[in-house]
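Shown here: the complex without one of its protein chains, the others still in place.
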Amino acid sequence: MHTIATHTRNYINAEYGVMSWLLTRDHKRIALLYLGSVTTFFALGGLFAVAIRLELLTPAGDLVQSETYNKLFTMHGVIMVFFFLIPAIPAVLGNFLVPIMIGAKDLAFPKLNLLSWYIFMIGASFALWAVVNGGVDTGWTFYTPYSSVVSNTQVIAAAVGIFITGFSSILTGLNFIVTIHRMRAPGMTWFRMPLFIWSHYATSLIMVLGTPVIAITVLLVFAERALKLCIFDASCGGDPVLFQHLFWFYSHPAVYIMILPAMGVISELVAAGARKNVFGYSFVAFASLAIAVLGFLVWGHHMFVSSQSVYAGMIFSILSFLVAIPSAVKVFNWTATLYKGSVSWQTPMLYAYGFIGLFAIGGLTGLFLATLGLDVHVHDTYFIVAHFHYVMVGGTIMAYLGGLHYWWPKISGRLYPEGWAKFGALIVFVGFNLTFFPQFIVGYLGMPRRYHAYPEEFQVLNVMSSAGASILGVGYLIPFVYFIWSMRYGPKAGPNPWGAKGLEWTIDSPPITENFVDTPVVTEGAYAYTHERMDVV
Amino acid sequence: MSDHTIPTRIYYMVFGALIVLTAFTVWVAYLDLGFANTAVAMGIAVTKATLVVLYFMHVRYGSRLTWVVVASGFVWLGILFALGLSDYLSRGWLPQPGVPRI
Amino acid sequence: MFQNLPLFPAQASGFAGQVDALYFFLIAVSAFFSLLIALLIVVFAIRYRRRSPDEVGAGITGSLQLELLWTIVPLGITMVMFLWGAWVFFTLNRAPRAAMEIYVVGKQWMWKVQHPDGQREINELHVPVGRPVKLLMGTEDVIHSFFIPAFRTKFDVVPGKLTTLWFEATKPGRYHLFCAEYCGTKHSAMIGWVEVMEPAAFQAWLSGGAGEGSLASRGERLFQDLACHTCHMPDSQGRGPVLDGLFGKPVKLQDGRTVVADESYLRESIVNPQGKIVAGYQPLMPTFQGLISEEGVLQLIAYIKTLGPKAAPGPSANEPPPPAKQGTP
Partner (left out) sequence: MSDAQFVPSPATHAHHPAQAHHFDSLEQQQEASTLGMWVFLVNEIMFFGGLFMAYLVYRTWYPDAFAAGSSHLNIPLGATNTAVLIISSLTMALAVHAAQTSWRRGQIVFIILTIALGTTFLVIKAFEYADKFTHHLVPGPHFQWPDEKLRAPVEIFYSLYFALTGLHALHMVIGIGIMLWLLWMAWRGRFDAEYYSPVEVSGLYWHFVDIVWIFLFPLLYLIGAHVRHV
């Protein structure tokens, strides 16, 4: 890397003092602000999960009151979804990497980027206010009329929090879209972009097109509750099912906001881990767009037994199967990328393997739910809980951790301890499966979700799940500890510890404030590890 | 950026059309045309909106990307309406055994 | 503790087998693909593990044939899932004509059941084995969901609507009844039992205690109390249409549409008469929204269904049950 000058100045030590962080416009510093915030929310959401699992150790509802239990899972869901998982990869890794990967000095609108973080924190404050002042008990889905006229908890504060946070997501998406369109370095054509960028582009489309609908929907719940308007309330002839339509119009695409960036991370990990072109690059790139677009057409699969029309159910079912196809394409392409690669067994790859396997199971069980006749039985049981934890925890969090490990040297300039990291990844994998696999079984047996007490015959499976959760908790604690440790004691990383391709590995670790000394000129595709060309067999 | 500076004459013409259309839509609303009332009102509103988008908002002279962005907004609105209505309009269609079909 | 570890729910309804067959098909597909992928990953990761620090992978970029293969094969498989699933779903959604009808109302946090002959129960549902049963369901407050795992079926009860659910129990026994849609504090206590009985035992149970008269007769009393009869008279003298023989018949509406007078229509006509105006009538009927309990609405419906010429499909509530018939058309 002859072109790299060693700068002692980098984005971390460029300026000092709290204000230099709170007023920064550097996308990398903002990424770290988000990293701090979402980690805190993850810990909080995790604490609620621990409480849930403790309660479910015994069939009787003996640890907490049912009111409390209902608040626990609601706040667990709300915090994990809106304040952790949706921002996690885009706002942390995306913020850090999108400009660097396309050879830009920053996002198109740095001030807006900082504003997004403030909006996020303001929204989060409302949600936290709700948590501290008695909590919310509507479930993260806020179904009316329970949320709008019946519940007597802090629905208004939570709704306002989600409304505000939504704008942070919208502005992040907007910033990415404009950046990717307008800020690419010379030579960085669309089909030379890393797949991480493609998937963030697709994610941003969903953020911009979907998030406003959840914003207006929670605003209407707010209006119905606080201003006594009549929108969904059946007592003035309104339709509670309309709320569900509007809610899922966003919230189904939102699950792709959670998974698409994770898929982008996996594409990078697999390419660097196998030192190879991602197999079928353009298919993977277009699969991201296909998921983003088709993802808007399937929301009604959450409403098969909601009294939605049978025909609408059929339309949503068949479209749900269609949206599974691009995901399948991606899984197969990642697997094929390993073929004849130079495959690494370092921690980021372990997480990538974990992701592919667990996402496959999570996604395939999604097919169970898209199957009309089967969903009637498993809807609102623990089968659903297992499905979405497999995709969200087994999928997105695995990818997030894999990505954090992979880019940690770039972010912090230091290496994490590899041995501990492998051990942590193993614990996470084992703990995860022990927690959530039994839930498929107990779900098919018929245990409904959001149950504070349950019949005795479900106990054994629930105890397994709770045991798994404690292992999983330890598994998450391990990286948390050694990442912090490495910031001080980790060995210096150097610009490219993995021998990986990509503009981010051509610059210093940690990078300087405007990323590049001189604007790079790109002359080849994203994963050009070799210039030989070869066929599959 | 549209380096295009549109002559102000066009602005005034569009403005005139918008005012005329507004007057027309008010007038026609007082006639009882049955279902056509809504169709006409929406037709006029769409025309007016199109004029504003094309001329006041310069899309007529904009890049292809602008066209795509604008179009995507309306396509997604269409998705929301179409799939939403797929439920509302087909409720109760399912023939039940023993109940006469209509 | 460990002898108490069920892995599979009891099969106690006509379609439990159908749903389970679908389940096993999906498990087979999923197991195949998950194991295939896991196997390939392990094999590749070991076979092609990195042997020297600056080794790179082969220059393979992709293969159109493979892309087509793994697009089309999953597409085909999922279409099978779709068709099969939709077919089961239709069965689940179309109660046979001969189904015996039971009225269910959900409210925070209990299930109230009324049998046509007048028995009421709370958090219990007694049904005979081998006869299709159709539940006509409403709610007094929020959304709930009537869920019987052993029957593999559930359906939401939604404010402002009448929803239905049907099944045919195949095995006598006691099965869990759950509320599956989150409905507030005691959601997890809104549970009960479904008691499937031999027909004779069921008949005995039915004649056990009907106290207040049949459902329809209670509906009739309400019809008088709410002064419905002042407008709806048996002859066409009243201000409202004649209700005799209405159930199950097509009704012409003012706006030109024709709808069938099923239970949902009757419910809507009572609670929200402005929604659908019968052709040839003025929108005079006041709304009874909030004036009748959900149970009352169901009683009125039961009453209207028994009215007049026996043109209505399905046995009237008071007849003895006909022998079980194959329901699925």
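Observations on the model:
Each chain carries a letter (A, B and C) given by its place in the written order, and its residues are counted from 1.
As a convention for this text, contacts are C-beta pairs under 8 Å (C-beta built on N, C-alpha and C of every residue); 3 or more make two chains touch, one makes a residue touch a chain.
Because the structure is a prediction, the values reported are computed rather than measured.
Shown chains touched by the hidden chain across the complete assembly: A, B, C.
Considering A:Phe109, A:Phe437 or A:Trp485, the position touching the chain not shown turns out to be A:Phe109 (whole complex).
Residue-wise, the contact with the chain that is not shown comes from A:Met183, picked out of A:Ala14, A:Met183 or A:Leu415. Of the listed residues A:Thr24, A:Thr138, A:Thr211 or A:Ser327, the one in contact with the hidden chain in the full complex is A:Thr211. Touch with the hidden chain on the side of chain A covers residues 3, 104-106, 108-110, 112, 170, 174-175, 177-179, 181-183, 186, 208-213, 215-217, 220, 223, 227-231, 235-239, 242, 245-246, 249, 501-503, 506, 514, 516-524, 528. Within the entire complex, the positions of chain C that touch the omitted partner chain are 255, 272-275, 283, 285-287, 289.
Contact between chain B and the unshown chain involves residues 1, 5-6, 8, 11-12, 15, 18-19, 22-23, 25-26, 29-33, 37-38, 41-42, 44-45, 48-49, 52-53, 55-58, 65-66, 69-70, 72-74, 76-77, 80-81, 84-85, 88-89.
Everything below uses one rule, namely that only the chains that are shown with their structure count from here on.
One simple way to say how far apart two chains are is to compare their mean CA positions; for chain B and chain C this gives 39 Å.
Multi-chain contact residues of chain A, defined as those touching 2 or more other chains: 241, 310. Touching of two or more other chains is recorded for residues 93 of chain C.
Touching chain B in their complex are the following residues of chain C: 93-97, 248-250, 258-260, 262, 264, 313-314, 327, 329. By the touch criterion given at the top, residues 181, 209, 213, 241, 245, 249, 296-297, 299-300, 308-312, 315-316 of chain A touch chain B in their complex. Chain C makes touch with chain A in their complex at residues 1-2, 4-9, 15, 18-19, 22-23, 26, 29-30, 33-34, 37-38, 40-41, 44-45, 48-51, 53-63, 66-67, 70-71, 74-75, 78-79, 81-82, 84-93, 108, 141-143, 145, 147, 149-150, 152-156, 158-161, 163, 176, 178-189, 272, 275, 289-290.
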